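Below: one structure in structure tokens.
Here is chain A:
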Amino acid sequence: GCSSGLTGGGSEDAADGPIKIGMLAPFSGSESAFGEYMQNGAQLAVNEINADGGVLGRDLELLVEDDACDATTAVSGANKLVTDGIVASVGGYCSGATLPTLPIFDEAGIPMVIPAANSNELVDQGLPGVFLINGTGDQQAEAAVTYAKQIGATNVAVVDDATSYSADLAGAFTEQATAAGLDVAVSETITPGENDYSAVATTLATEQPALVYWTGYYQEGGLIARQAQDAGFDGVFLVADGSVDAKFAEIAGEGYTENVVGTFTQTPDMIEGADQWIADYEELAGDPPGPYSTQAYDAVRVMAQAIEDAGDTEFDNVVAGLEGLKDFDTFAGPLTFTDTHTLSGGGFVIVSIDPATGAFVLKDDLQG
Partner candidate 1 sequence: MTLLEVKDADVVYGRVHALRELSFTVGEGEIVCLLGNNGAGKSTTMNMLSGLVRPRSGSVTWQGMDLTTAKPWDIVAAGLIHVPEGRRIFSTMTVHENLLLGGYTVRDQKAIATRLDEVYGMMPRLAERRGQQGGTLSGGEQQMVAIGRALIGGPKLLLLDEPSMGLAPLVVKQVMEIVASVNAAGTTVLLVEQNARAALKIADRAYVVETGSATLEGPAADLAKDPRIIEAYLGG
Partner candidate 2 sequence: MARDLDHALKHVPLRAPAPLYERPQPPKGVFSSQRGFMRALGLVAVLLVAVLPFMDASRYTMSIATSALIYVMLCMGLNVVVGYAGLLDLGYIAFFAVGAYISGIFTTVLGWPMWAALIATIVACITAGIIIGAPTLRLRSDYLAIVTLGFGEIIRITANNLKITGGPSGIHGIPTWSFGPWGFDDGFNLFGIDFPERVVFYYFVAAVVIVVGVIGAGRLAKGRLGRAWKAVRDDEDAAEAMGINTYIAKISAYIIGAVWAGMAGQLMATHLSAISPNSFQFLYSALILMAVVLGGMGSTPGVIIGALFVSLAPELLRDFAEWRYLIFGVLLVVVMLFRPSGLWPATAVLPWLRRTRPTPPAFTEATAVPASVMESVDGTPTTEAHEGDRA
Partner candidate 3 sequence: MSALLEVRDLRLQFGGVTAVDGLSFEVREGEILAVIGPNGAGKTSAFNCISGFYLPTAGSVVFDGKAIVRAVPAIWRRLGLVNLLQSFGFYRVLPSRVTKWGMARTFQNLRLFRELSVLENVTTAMHANLREGFWSTLLHTPGYRRAEAACVREARGWLDFVGFEDDEQLYVTQLPYGEQRRVEIARALATSPKLLLLDEPAAGLNFNEKQTLMRLIRKIRGLGVAVVLIEHDMGLVMELAERIVVLNYGKEIADGAPEDVKRNPAVIEAYLGVYESEDAS
């Protein structure tokens, strides 16, 4: 729908055509690997819902735009989605690129369920239409601290990669760990996109913390895990959700994954009976699901449910629908939004690497 003329964009719903929902994700640039995982996850949900008769009797249509993990590209992408007439947004991977899109969707009256981006700042602004379904940094940090205490670590380290997600999480971890009486002995930052992390590795080897929390992505995570162990570090290598991917083990290499564990929300392969979902995904995408495929899938379903509950696509009604969700079934467990539009629990568990497949598998649900 190319709206032309003076009346401009806005989000008037065509009322009889498909219900358009938009997704911003990175398809170019350094984070571009994640865009496809998210798009496929979301598309799978859309297909399933449409096969079931759609929402309010209308089909869903997924519109995807690249945000390149960059503010400018994200803003024009968001504006394009608005212009194209979406009524809801289910995108957002990089917090830095998602932040500037918030006022655009807000002004246009478009509710957002953000599947991956999880900086606290997204909800700190208190915009009515913003919902996060990925656990926030605070929640994930809490899981990490719980685990650290559980294994009896007293001195811990944290390494981040200077991106907003990673730095936020590292900050939250440091704060909570200190509050819990742990000693955060090392706090390092690396530059992503490089190969050599011997500086960090050397520090870890000399300081020998019992546990190090890596809050960045698997590309660098695998390298750091390996280089740290080569340098002589032998504590626990705890990684955050950005690193939970089968590639981690491949990059780290054989023999470097025994002491690697991660904080993660549950994924299908950890849930009984999700094989079918994975098979469906592979049929659609041709590749196995990756990080944030499930969250994107869930985001669409959550949004669809809220619209169904609202009875129309009016902003206020959909927001009410989202706020009214009770124990909605998602991969990360039953979902109910808190007052601040985040997940109540976060649903973080501890995962470890299966030496046979290199995939992350459930190790501890932290319930005990």
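Rule of thumb we're sticking to: contacts are C-beta pairs under 8 Å (C-beta built on N, C-alpha and C of every residue); 3 or more make two chains touch, one makes a residue touch a chain; residues count from 1.
The candidates came about this way: all candidates are chains of the complex that A comes from, given by their letters.
Remember, it's a predicted structure, so these values are computed and weren't measured experimentally.
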For chain A, as assembled in this complex, the candidate in touch from 1, 2 or 3: 2
Of all residues in chain A, those that touch candidate 2 in their complex: 2-10, 27-28, 32, 64-66, 69-73, 75-77, 79-80, 82-84, 94-97, 99-100, 102-104, 107-108, 119, 121, 125, 162-168, 189
